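The structure appears below as structure tokens.
The complex appears here minus one protein chain, its other protein chains still in place.
Then we have chain A:
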Amino acid sequence: MRVDQRLIAEMIAPRARVLDVGSGDGTLIDYLYRTRSCDARGIEIDMQNVTQSVAHGLPVMHGDADHDLADYPDDTFDYVVLQRTLQAVERPREVLRQMLRIGRHAIVSFPNFGHWRLRLQLLTTGRMPMTPVWNTPWYSTPNIHPCTIRDFLLLCEEEGYVIQQWLAIDEDGARAPWRRSIRLANLFGEQAMFLLRRAGH
């Protein structure tokens, strides 16, 4: 399991109801079920991944974040997880709203477009940056809504979400040390992870 998935798992209380949106090969939900007795389910867009997950006995359905969250009733889950996908959905704000409607908490991770290497590349080459995290050219990238950690914080403020926990992580998923400073995290964090809840709880 990736280190960032382990960090997500640490945020989730045992026996919780979890929906993993973009569950990939099902690693996280399998881990949550086996080690935390969670009722963990997945939605995945890639059919091969779906088949592999179901063949491993995991409750995963074919679907995607933009279209399939609207069906669930309010508060169906304790946590709704979106790993490294927010930048690739059609309507990120609406997806977040749905996540925090059907779940009491949302755990969101995304690659940080504010990382210094991206800023430097754009500045020095004048071209769309390419890094190990942002590794597809502009014309074929699925990442149509990149954002920085600051952008995301602003959106959470506008939408009235409470940030219960946040951390910056490097590409391998290891926790980065700039926990105290958003400015530093936005410059040096390759990825960010947020635990959110609705205001007024």
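Keep in mind that, in the parts below, a residue touches a chain if its C-beta (ideal position, glycine included) is under 8 Å from a C-beta of that chain, and two chains touch if they have at least 3 such contacts; residues count from 1.
Keep this in mind: contacts and distances are computed from a predicted model.
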| item | value |
| --- | --- |
| Among "DNA-binding PadR family transcriptional regulator", "Homoserine O-acetyltransferase", "Pyruvate synthase subunit porC" or "Carbohydrate ABC transporter permease", the UniProt name of the subunit that does not appear here | "Homoserine O-acetyltransferase" |
| Residue of A:Ala55, A:Leu122 or A:Leu154 in touch with the missing chain, whole complex considered | A:Ala55 |
| Positions on chain A contacted by the hidden chain, ascending | 39, 41, 47, 50-51, 53-63, 68, 71-73, 76 |
